[in-house]
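Below is a slice of the complex: some chains, not all, each in place.
Chains here go by letter, A and B, matching the order in which they are written, and residues are numbered from 1 within each.
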Amino acid sequence: MAQHTLTDQTSADLKETGRIEAFSDGVFAIAITLLVLDLRLPGDTTDFSEQALRDALGNLWPTYLAFGISFAFIGIMWINHHRLFTQIARADNSLLIYNLLLLGGVTLVPFPTALVADHLGHPGATVAALIYSGLFVGIAVFFNLLWRHASAGNRLLNRNADPESVARITRQYMFGPILYLAAFALAFVSVELSLLLSLLLALFFALPPPPLKMLAPSQQ
Amino acid sequence: MAQHTLTDQTSADLKETGRIEAFSDGVFAIAITLLVLDLRLPGDTTDFSEQALRDALGNLWPTYLAFGISFAFIGIMWINHHRLFTQIARADNSLLIYNLLLLGGVTLVPFPTALVADHLGHPGATVAALIYSGLFVGIAVFFNLLWRHASAGNRLLNRNADPESVARITRQYMFGPILYLAAFALAFVSVELSLLLSLLLALFFALPPPPLKMLAPSQQ
């Protein structure tokens, strides 16, 4: 009997958060793959010489840069989403809504990415960079809302979630909105510096400090 | 021996509805992410000044509105699909067909979304809004057909499905086609009010009334 309950529990747990993760994985995977759709030469090309191709590829550099930042951002967001759901075992309605808002932000990323790619080096670049980093601020805020809701009083966490890891995630994530707000403010001064900071922030959230052991629970 | 049977059962159950859910998750995730493809500036831009960008972004407001409504609609439909399949444990041929019809409706959403975005504020808006809310009516009808088929006599439900939750879902879903039909009819009077009602309906189906306990089965 105890066995029966245990196996059922495991299967129910797997199913419950499993599908939220599967849907989220789908959205992250599609958003990150759609970025490539903006990596294309102007459609009206009639000159297929080597020089024309070299020039066209060279002119795409703002697109490469924007692609790189957005790819790093969405990829790292996925890694963080994965980290959170290593700790989260149950779902409630609010979690579904917060997750949907977060995913809504992620699906939007290709839009300001194209704006930045089109306007870098032009006067419109500041507005484009403000929208771009503003979206990052919003996504970081939704990440915090989701995590706060799930972790407050261990509401939706795994029964064997490590309190220290949970506290560490809370601490690290608190910086997200503030740091992306700095990238937002920096766009008024220099678009290039703002983009650089966004790229560095993606790397910062990718490389957790050594004491963080939450990624390999089965090794503990 | 009993153990053997139990584990096999769990694994078979997981597999059976698991793949329907995975395919559905994929379709929902792609349809919701494709919405962003219509969020783009007119392709023939040659003026990259700040004022031109501000104007172009400002002119996109019907697109933002349509994006928001469609994102909320597909997201909430996913949440409801997830809710249904928390109760559904088995599949038969009719369930697959109903699910396919439902998904067909979901994949179509980006089309009338673009129609509404293009025609809002123009004389063609009424026709666009009728197609938009008409599609919502259709999807709500397919949702009911799927659920009625699965829940009638507990045909395809979990063995431990809660009768009260099942009855509550049936009651709530019955309102779907009627309410979206109201949004359809309202489009003849005012396109704006019809869109507003569609948005409110998405929120209504996102926030179930307090007595609804079906979302967190493992906590019961």
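The working rule: a residue touches a chain if its C-beta (ideal position, glycine included) is under 8 Å from a C-beta of that chain, and two chains touch if they have at least 3 such contacts.
Just so we're clear, the structure is a prediction, and the values are computed from it rather than from any experiment.
K.L.:
Since all chains share one sequence and 2 are shown, how many copies form the whole assembly?
P.N.:
Copy number for the complete assembly, per this file: 4.
FYI, only the chains that are shown with their structure count from here on.
K.L.:
Which angle of rotation, from 0 to 180°, maps the CA atoms of subunit A onto the equivalent atoms of subunit B, to the nearest 5?
P.N.:
90
K.L.:
Taking each chain's centre as its mean C-alpha position, how far apart are subunit A and subunit B in Å?
P.N.:
Roughly 24 Å, centre to centre.
K.L.:
Considering the complex alone, what residue numbers of subunit A touch subunit B?
P.N.:
Checking each residue of subunit A against subunit B gives 3-4, 7-9, 11-16, 19-20, 22-23, 25-27, 29-31, 34, 37, 89-93, 96-97, 100, 103-104, 107-108, 110-111, 114-115, 118-119, 122-124, 126-128, 131.
K.L.:
What part of subunit B is in contact with subunit A in the complex they form?
P.N.:
On the subunit B side, the touching residues are 3, 6-7, 10, 13-14, 18, 21-22, 25-26, 28-30, 32-37, 39-41, 45, 48-50, 52-54, 57, 71, 75-76, 78-79, 82, 85-86, 206-208, 215-219.
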